[in-house]
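This is the structure I have questions about; it appears just below.
Of the protein chains in this complex, all but one are displayed in their positions.
Chain IDs A and B follow the sequence of writing; residue 1 opens each chain.
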Amino acid sequence: MKESILLAYKKRPRAWILNLAIFIFIVVIFGASTPYIPYKGIQEKSINIAYSIIYGITQPDFSYFFDFSKGALPYLLLETIAIAFLGTLIGAVFALPFAFLSARNVVPKWMAHVGTFFIAVIRTFPAFVYGLMFIRVTGPGPFTGVLTLAVSGIGMTAKLFTESIEDLDMGIIEGLDASGCTTIQKIRYGIIPQLMSNFLSTTIYRFEINVKNASILGLVGAGGIGYPILAAMGAYRWKDAGTLLFGLIVVILVIDYFSGRLRKKLATGQ
Amino acid sequence: MVAWFKEVIFPSPLELANGKIVKPKRSPMVYVLPIIFVLILISMEITGFDFMVLVNRGYQFFVIIGRMIPPDLGFIPKVIQPMIETIMMSIVGTLVGAFFALPLAFLSSDNIIKNKVFLWVNRFVFSIFRTLPILIIALLAKYVFGLGSFAGTVAIALFTWLIMTKMLYELIETVDMGPFEAVESSGAGRLKAFWVSILPQILGQFISFILYNFEMNVRSASILGYVGAGGIGLLLNEKLGWRQYDKVSTILLTLLVTVYLIETLSRAIRKKLS
Partner (left out) sequence: MIEFKNVVKTYPGNVKALQGVSCQIQQGEFVAIIGLSGAGKSTFIRCINQMHTITSGEIIVNDENVTALKGNDLRHFRRKIGMVFQSFNLVKRTTVIKNVLTARVADMSLWKSLLGLYTKEDKILALTALDNVGILDKAYLRADTLSGGQAQRVALARCLAQKPDIILADEPVASLDPLTSQQVMEDFVKINKEFNITVVANMHHVDIAQKYAQRIIGIKAGKIVFDGPSQSLTNDDLTNIYGRSLQHDEIKGLE
């Protein structure tokens, strides 16, 4: 065999060392974590439960869908959607001032930093913390859910709004300025059209998320379908829980689909 | 005023200088705004929106905030243990979820799997599971595996598995298929071809996804404790229940700092990868 080939073989980089190191590192992290996660073992009961849950979800009791009374499935789903709807709207409205106060092309730099920091603080609180706080204010029920979603939504909504504002094409506004528009006209014809579709898209996106959040808030007692699901599971009524979950899944799928199409239309087209 | 409304709802045709007549389209807002207004009213009715309650009791919210400041810093040592547990749950859950996401993504990519029926069914079934919020998954996990962080870890693993699969197959579908074709033409099966030609192309992004999901999961893991699935959420719930708001804010502060550190570290690693 040629000398040069043997030489090249001997000079080969030993990549396996690095790979082994990474592998060991991951194993160590795993190993260090497992004491914190005690495995209680799968009892036979658990398999039954898992089976019942899946059975409940895949064989929903469709009669529930046609009970139009106040505590029943369709109403709960409607309530969940209504909570998300109002919460998103209110959150968006309140997010606006925060957004403008954090935009570097609108306010001085120091103020933008303050605004961003404030938004970051609001975002740290998990939604359910707001939920539990608001329950002290307005008691359990869907109204609390609305307020919770509104306040917890401000964070993400404001952040996305700010990004839209900072992406503004100032050239258009300069153009309007050059043709002698007043500030109000500049805002109305220059700024608002650009921002409108972005804000709308962000709001719809947040609505999607809030529908899921609204169902979770029910777990802390802030209305919507969450609490009935929790109650059904607590009473081991898996079929009921499964049916409720089924309804929730359908609602989320439908809303995700339409919101996706709407946002696509906003971005390209309309 | 009335004239303005009339013009918006029934826009009058314009005549151009060359005689052409143009009928402006009615703005969609004419339909959309009233509908939204009605929806708002309906929603207010359903949710029992009561403005007066807010006015009368709204100050309570700020009372609570007041009691959160200053946080009880002496409580920090008690927070560390659950915080570590939360982080560990996220690490294991994210890694396990990511590990299993790769094969599922392989089976869900339209440039690898040519059987359209299989692909459609696969994507449909999993998009249904993807709608479940992580807390609900955690709830289910709690009933199967009992209280504690194991259930939480399982929930995180399942949730990450679902999310990552989608992120991965969307990534795989953007990849350069040339090398894949080349290795296939040399007689290797699709799995081997994927492994040596596509995986190297997506590895950087894959790691980026893992870090991103890890970040998100640490935030969620703090919530999971609420349903008894371990971690810091349990402590949070407890302190909220006892109205010990100064301790609540300690917990939140620790969470804030932890998340910030992880985010910074993650951003640095991601930057180094690209």
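A few remarks follow.
Everything that follows uses one rule, which is that a residue touches a chain if its C-beta (ideal position, glycine included) is under 8 Å from a C-beta of that chain, and two chains touch if they have at least 3 such contacts.
Just so it is clear, the structure is predicted and the values come from calculations on it, not from any experiment.
Summary of contacts with the chain left out: across B:12, B:115 or B:186, the touching residue is B:186.
Seen from chain B, the chain kept out of the figure touches residues 176, 178-179, 181-183, 185-189, 191-193, 195-197, 200-201, 203-204.
Interface residues of chain A with the unshown chain, by the touch rule above, are 1-2, 4-5, 8-9, 11-13.
As a working rule, only the chains that are shown with their structure count from here on.
Averaged C-alpha coordinates put the centre of chain A at 5 Å from the centre of chain B.
Every residue of chain A that touches chain B in the complex is listed here, in rising order: 26, 29-30, 32-34, 36-40, 42, 46, 49-50, 53, 78-79, 82-83, 85-86, 89, 121, 124-129, 132-134, 136-138, 141-143, 145-147, 212-213, 215-216, 219-220, 223, 229-230, 233, 245, 248-249, 252-253, 256, 270. Residue ranges on chain B touching chain A, taken from their complex, read 28, 39-40, 42-44, 46-50, 53-54, 57-58, 60-61, 64, 84-85, 88-89, 91-92, 95, 127-128, 131-133, 135-136, 139-140, 143-146, 148-150, 153, 219, 222-223, 226-227, 230, 233, 236-237, 240, 243, 248, 252, 255-256, 259.
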